[in-house]
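Just dropping this structure here.
Removed: one protein chain of the complex. Kept in place: all other protein chains.
And now, chain A:
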Amino acid sequence: MRVCFVVHGLPPVERGGVEQCTVALADELARRGHAVEVFAPTRRADLPDRALRRERRGAWHVTWVNLESSPGDPETALEPRGVAEAFARFLDAERPDVVHVQHLLRLGLGPLAAAAEFGAPLVYTAHDWFALTDSFALLRPDLTRFEAAPTPEEEARCDLARSILNAVESLGDYHLGVPAAWLDEPVRARVAATLAGDEEGAGFHENEWTEARARRERMASRRRAAFGAVDAFVSPSAYLAGWLEEAFVTGAQSDTQDPSNGGRTRPPRVVHQPNGIDTRRLDDVPAVPVHSAGAATERVRLGFVGSLTKHKGVHLLLDAYAQLSDATRERLPLVIHGDSTDRAYVARIADRARELGVEYAGAFDGDRLPEVLAGIDCLVVPSIWYENFPTVLREAFAAGRIAVASDLGALPESVRDGVDGLLYAPDDADDLARVLRRLVEEEGLLARLLEGRPRVRTIETQVDELEALYGELLVGREAPVDPGGGLAHLAELGRRYRELEALPTRDLLASCTSRIADLAGVLGLDAARSPIERLAFGLGESSRSLEELRDRRDESGYLGQLLDERERRARWLDERLSGIERERDWLRDDRENLAQAVEFHETSTQALEKERDWLRQMQSDFERERNWLLSKQSDFQREREYLLSKQSDFQTERDWLKRKTAELDEERARLDATLHETRTAAEQERAWRDSMLSEIERERDWLRSEIRSREEERTWLANLVSDKEETLTYVWGLVEGKDSDLARLRSEIESCERVAAEVLVAFGHAPVELEPDVEVEGGGKLERMLGGLFDHGHALLAQLEALRDSQARAHAELHWRRGEMDGARLALARRTVSWLAYFAGFAKRVAAWELPGSGDGAVEDSANREVNP
């Protein structure tokens, strides 16, 4: 089987767990007879960018793709230019049966797409979360952990936050991020605001936010499509396998229908397959000395072994170590093995280690691992990220060491708390210190943990499973298309064609060059001439490669010139861009000014429109007035003509009037005389009337006084009547009493009479008749008195009525006199007014006739009055 591994680096340059794991797998597969080719990036100044170089590594080969430049932005980093093409060339030449990606750091997604295009089964081992996110350690730039795969929005925030860190030179190559506490306040606050999505606090232009978000949306889409081509995900831990299952199987069922997922029509497999290690070299590591089982251990040598990058948490280990007393430190010596390109962090760790009396041993050659592990008793894994499956942990166990690790991610799968190691609360230096103390303070703990060490999975076991997986994937592939289209006579040739197609290019070359010599024999050519001789001859004649090389050189020169030109143009464009940006800023200001001006103009326009409307209204009014004036003008013309005619009439009339005036003068004289007489008569009449009025008023006053006296009298009479009525009432009461007495007396008399009659009868006498006078003596007098009183009252009432009639007549006469007097006054006033009016009009007309040129003036005066009514 031909297996191709893709990885971001190999020892000795890259010494991480992934790289070591890849080497171990390649070694074991090659040992079993598989052809193993590794594709990995390198950085060599002596090679052209994207050049491929193949190199032998023991029983397998690595092909380096030279990636000179670092990607400038996340999007370019995800798909570096030319990597997919370079990997496609590699696949075309090597023809692997299986492509197994270990990591895509620096290579980006290109290899996935190229592998999908090539058609071999694609296996991806998830050593971290790169399949889900660029933040493959699930850490934000402030080294806080994501709880779920970040969304494009969160990744965009991280990008912007990283750009803030990029600008802080003192951070150097800060790798995954920097703890917020290590940042200066302004930077920390800005990073925090950015990660929180506080656009205002982050201080980025809105375009930067927009661009960052759009870029991350694109990247997420491309990541989904690229990883959609994977046939099987391998996860060393069950923990990460769960994430992959969720992301690519259960949570992404619909994606299997997506044509962009590499053409895969079924969901990928997710396989939990713990890494194995080559334990053989660790067999000879001396065992941890346990001084006395059951007693507290005298001394436990602690060690960190790994990359000195922040997510590995060495700073946390040192924080915990600082909490230990000197005496405890004495019993827990700590050594740090490792290095990284994060120089600022390495320097910080080295300084802190020195302060705490910790040995910082720096980098070590991989061959020295047994020696390194022999120098420690307990490996500390203080990671602050969701550690997946640390190889060094297996190596420590294989070397008979125990481990202390954070209770985070998949670490609890590797370290069983209290069985083969101890776990502490993640990020908790206090708890780590507590756990470390237990190692020397708890009796028998070390011995118990050493006893509980797990059996380490070997690389052989892992490769057994891997071979099985590869086999299943190959069996599961659709049969290759018959190039002969199913035609029987093409079947054999088609099969041979496929065989040759599957050969690596170098094998094809070897096959050809070896058999060309046989051809020489068939053709009967000189058997003494060696292939090398013929090849040299052929190459000497001409070579497409050489010609192509020359062409490429020429092209390179041309492209160099073109590049220079482009660079010049780029500089010019940069300058132009900055100019445009300045212009943009100016335009923005201008736009704001214009906006204000527009607002002002809009207001002005509104005012002007109102004014315009008013003016239009005025114009309309004026036009109407003009029309009216024109009509008036014609009217005036007509009137003027009329007046001219009238003027002549007036001339005539004036003459007539002059004559008439004379007559009137005479009449006036006569009337004056008459007026004088009339006035005299009127004055006389007025005096008479005044005297009459005085008399009437006097009479009125007399009548009023009479009325008052009558009123008083009436009042007196009324009072008298009232008294009389009371008396009458009293008398009526008496009369009624007398009547009742009378009636009673009558009845008594009758009774007496009847008694008397009965007595008389009884005594034999006849009934006696009473005299009427006797019977009504009392009643007759009263009736007469009452009759007299009534008569007197009636006489008084009659007198009162007479007085009232007299008063009413006096009032009526007074009223009539007044009316008559008012009528006389009114008539006099009317006559006076009519006279005055007559004389006033007459005087005016006379005055008008006497003015010089008064005819025209009168017209103009009239016209003026008409225009300005």
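Just so we're on the same page, a residue touches a chain if its C-beta (ideal position, glycine included) is under 8 Å from a C-beta of that chain, and two chains touch if they have at least 3 such contacts; residues count from 1.
We adopt the following convention: contacts and distances are computed from a predicted model.
**Student:** What is the missing chain called in its UniProt entry, if the choices are "L-serine dehydratase", "ABC transporter substrate-binding protein", "N-acetylglucosaminyl-diphospho-decaprenol L-rhamnosyltransferase" or "Ion-translocating oxidoreductase complex subunit A"?
**Tutor:** The chain we cannot see is recorded in UniProt as "N-acetylglucosaminyl-diphospho-decaprenol L-rhamnosyltransferase".
**Student:** Which residue among A:280, A:506 or A:659 touches the omitted chain?
**Tutor:** Result: among the candidates, A:506 touches the missing chain.
**Student:** Would you mind spotting which of A:322, A:490, A:657 or A:692 touches the chain that isn't drawn?
**Tutor:** If we include the chain that is not displayed, A:490 is the one touching it.
**Student:** Check each of A:218, A:515 or A:550 against the chain that is not shown and name the one that touches it.
**Tutor:** Touches the omitted chain: A:515.
**Student:** Would you mind spotting which of A:30, A:51, A:77 or A:93 touches the chain that isn't drawn?
**Tutor:** A:93
**Student:** Going by the touch rule given at the top, which residues of chain A touch the chain that is not shown?
**Tutor:** Touching the missing chain: residues 89, 92-93, 481, 483-490, 493-494, 496-497, 500-501, 505-506, 508-509, 511-513, 515-516, 518-520, 522-526, 529, 531, 534-535, 537-539, 541-545, 548.
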